[in-house]
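A single structure is presented below for examination.
Note that one protein chain of the assembly has been removed; the remaining protein chains are unaltered in position.
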Amino acid sequence: MSWGASFIIHLIAALVIGLAVPALSALVLPFAVRRLSGFISDRLGPNRVGPQGFFQPIADFLKLLLKEDVAPLKADRLLFRLAPAVAFITPVLAVTVIPFSKGFTIANLNVGLVFIVAFSSFTVLGILLAGWASHNKYSLLGGLRSVAQMVSYEVPMILNIIIIAMLVGSLSLNDVVGAQGKIWYIAVQPLAFLVFIIAGMAELNRTPFDLPEAESELVAGYLTEYSGMRFGFFYGLVEWGNASIWSLTGATLFLGGWRGPFAGSPGWLILKVLALAFVVIWFLATFPRLQVDQLMNFAWKVLIPLSLVNLGVTGLLIILLPDNFLPPVAAFSWASVIAIILLFRPVLRRALLRKRVGRKTTLALSQAEG
Amino acid sequence: MGEAEAAELAQHLLGGLATDVYLEADRIVIALEPGKLHEAALKLRDHKQLSFRYLSFAGGIDYKDRMDAVYILRSVNHPVVAEMRAQLDREQPVAPTVSDVWSTAGWHERETYDLLGIEFEGHPDLRRILTTSADGVYPLRKDARPHRQQRREWQFEGIAAPRRLPGEGDRGERS
Amino acid sequence: MQFSTPVFYIVAALVIIPAVLMVSLKNLIYSAMAMIACFSGVAAVFVTLNAELLAASQLLIYVGAISILILFAIMLTRRRSGAVGIFFHRQSWAALPAAAALAVVLGLVLGSARFNAGSSPKNPATANLSRLLFNQYAFPFELASLVLLAAIVGAVLLARRERRP
Partner (left out) sequence: MKFERETGNQKQETDFGSQTIVQETDIGRDQPDLHLEEMVLNMGPQHPSAHGVLRLVLRLDGEMVVSVDPSIGYLHRGFEKLAENRTYLQFFSMLSRLDYLAGFFMEWAYVRCIEGLMEIEPPPRAEYLRVIAGELNRIISHHMAIGDYLLNLGALTPVLWTFRDREDVIDLLELLTGQRMMYNYARAGGVRYDLPDGFEEQCRQFLKRFPARIDEYEELISGNEIFLARSLGMGVISAGQALDFGLSGPNLRASGVAMDLRRHDSYSVYPQLDFDIPVGVNGDSFDRYKCRIEELRQSVRIIEQALDALPGGPVNMRVPPMLRPPAGEIYRAVETGRGEWGNYLVSDGSLRPYRLKMRDSCFVALSTMPKILPGNKVADVVGIAGSLDLIMGAVDR
C-alpha cells in the first residue's frame, strides 16, 4: 500500500473513532444523568421514549437539530458560529492518544499524556469565544469565569499527571497502562486520584464547580444565547465528550486502562469510564455550587500545594529507592489521604465558623409576655 | 404592659407633640401635626420602655377631603401596636420622611408616594416603585382615573381604545 | 510516522495563511484567532518533524496560555468587536527600516541553512531534551524560571496596588 493511502485510511479511522466517542457519550451520559439524578432526588426522570427512556437523548438530538439556528443580532456571527466547533476539537483529538486495548491506539505518541492536557486548551478557547461573541453579559461573565477556572485547575491536573508519569517513567499512555499490570495506580497514589477527580470536576465545569453555567446566577453562562444544534454541540458533544475524555484519562492513569480480570479489552475500559462518569453525576445531584473566590482559593491554596507536596515526596522516594519505590509512595499517599479525610471536615468547619460574628445580643422579648 | 398603660406612657412622653392619643381596635392611635412626625417618631423609637423600634409599615389613606399619613409601630418589648397618623393637605400632601428613623420606611414611603402621591420631604430616593410608567397618576387616590388616562394615551398613540362595555362607567366623570 | 511532501505543504499553508491574516485583519479578535491558528499550524509542523513534545508544549503554552491571555486582555479592555483600525500607523516610518533589517537577517539565515528535515530523529527526543535541559543547561533554565518568578511577583504587586481605592 502506498504511503498516501495508508495515511488517508489512518486519518479516516482516527476521525471515525474521534467522532464516535463524543457522540456516544453525548447520547449515553445525558440519559444517565437524568435517570440517576432522578433516582437520587426521588423521582422518575424521563422514562417514556424507548426502554427506560433510553432514546430520550436521541429525541432531544432530533429536536435540537430541527430547531432554528438563532444568533443574536449584535453577536459576532462568525465567532458565535465557530465557537462550538473550536471547543469540539478537544474531545475529538484527545481520543486519539488513549489506548483502547493492547496495541490499539489511534496515535501511539510517546508524549500522549502531555497531549491530552494540551488539547484541552481548545475547549477553553471555544468557551471564551462563545462567551464573548454572544454579546451578552451573562455569557461574557460565564466565559471569563470558565477560563479562569479551567486555567487554574489545569495546574493541579498537570501536576498529578506528572506524578503518574514519574511513577511510570514515561509519558506514553501505552506505557502507563503497561506499568499497571500488577497494581493499579489508584492503589499507589490515591492522593493523586483524589486531586484528579476534584480538578477534573472543575475542568469539566461540573457541580460543584459549575460556575460558568450556573443557571441560578448566570442563566446559562456562555450557553445563554445558544440554541438549536449549536447548543447541542456545546452541551452534548463538548461537555459530555469532555466528561468521557476525562473519564478515559482517569481510567487509563489510575484504573489500569483496558486491563481487567480474565482478558484486557475495551469493555473494561468502558466499564471504568462509566464508573467515573457515575462519580460526575453523583456529585452533580448532591452538591451545591461553590463561589468564585472559594473556587479559586481551593485551587491555589489547597489543591496546588497538596499536589506539589505529593510531587516532591514521590520524586524524592523514586530517587532514594529507585528499585522499589511503589510501597513507600503508596504508604505516603494513603497516609495523607486518610489524614485529609479525617482532618478536612473539622478544619474546614472551624475556618468557616470563624467567619461568623459571634454576637449574642438577642433582644429580650420574654415569652411569658406573649 | 397593656395598651392602656402604653397609651398613657406615650401621652406622657409626647406631651404637647401629639394632638390626641386614644385607643381604637386594640391599638394606640397617636394623632400628630405633620411637622411633628419626625420628632415624635424619634421619641417613640428611643423610649426605653415603649421601644417602638419596629415599623410595620408607613402608608397613607385618601379621605377625599384630606390625606392621612399612617405609620404602624410595634414595640419590641411589649405586645403593643401604635399608630402615628398625621393629616395632610389633600392637594399638596407633604410629610417629613421617617426613613432616617426606621430604614424600612424608605421603601414604604416610596410606595406611598407612588400610589397616593404623598411627598416625603428629605427622603433620599423618592422614586415611583410599583407603577413606574404611570406618570402623574396616583392610582390609590379616590379620584384617580386609570381608565381615562389610559384612553388618553391610546388616543395619543393612535390606537383605537377598546369599546366600553354596557354598564361600565368611567367612575364618576363623563369623558 | 513518515510524512510526504504534500502533507508538509498543507501544514506550511496552515502556518503561513493565518500568519498573513493575523497582521492584515483589522478586527483584533479575528487577528488573535488567526494567531491561534498559526500557533496550531506550528505545532503541526513540529509533529511532522517527529518532535511531539515540542508540539504538545506549543499547544499547551501558546494556545492554552498565551493566546487565552491575549484574548482575555482584548475582551476585557475593548468592549465590542468591530474594526478598531490600524492603531500602529504612526510608527509605519519606523517599521520600514526594521522590516528591511529583518528581511536581510532572514535572507542571510535562509541562505546559509542546510534543509535536512527528512533526517529528523526517529527515536523520541524527549529524554535527550530533558537530559540537556536539566544537566547542561540547568543554570539558564533556573535563571529563566527566576525571571518568570520575578515577573509574577511584579504582576501580583501591580494588581494588588490597583485594587486599593
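Per-chain numbering from 1; labels A, B and C assigned in written order.
Simple rule for what comes next: a residue touches a chain if its C-beta (ideal position, glycine included) is under 8 Å from a C-beta of that chain, and two chains touch if they have at least 3 such contacts.
Note that this is a predicted model, so its numbers are computed, not measured.
**Q** Which listed residue (A:Ile197, A:Leu284 or A:Val337) would be found touching the missing chain in the intact complex?
**A** Of the candidates A:Ile197, A:Leu284 or A:Val337, A:Leu284 is in touch with the missing chain.
**Q** For chain A, which positions touch the chain that isn't shown here?
**A** 37, 40-43, 135-138, 141, 145, 207-208, 210-211, 214-219, 284-294, 344-345, 348-349, 352-353, 355-365, 367, 370
**Q** Touching the missing chain, which residues of chain B?
**A** Answer for chain B: residues 24-27, 53-57, 59, 61-62, 70, 72, 74, 76, 79, 81, 83, 102-107, 111, 115, 129-132, 139-140 touch the chain left out.
The rule we apply is simple: only the chains that are shown with their structure count from here on.
**Q** Can you compute the centre-to-centre distance for chain A and chain C, using the mean CA position of each chain? Integer Å is fine.
**A** Going by mean C-alpha positions, chain A sits 28 Å from chain C.
**Q** Distance-wise, how many Å sit between the C-alpha centres of chain B and chain C, to the nearest whole number?
**A** Distance between chain centres, rounded to whole Å: 69 Å.
**Q** How many angstrom between the C-alpha centroids of chain B and chain A?
**A** 58
**Q** Which residues of chain C touch chain A in their complex?
**A** 2, 4, 6-7, 29-30, 33, 36, 52-53, 55-57, 59-60, 63-65, 67-68, 71-72, 75-76, 80-81, 124, 126
**Q** For the complex, give me every residue of chain A touching chain C.
**A** By the definition above, chain A touches chain C via 3-4, 7, 76, 78-79, 82, 109-111, 114-115, 117-122, 124-125, 128-129, 132-133, 135, 140, 144, 147, 151, 154, 171.
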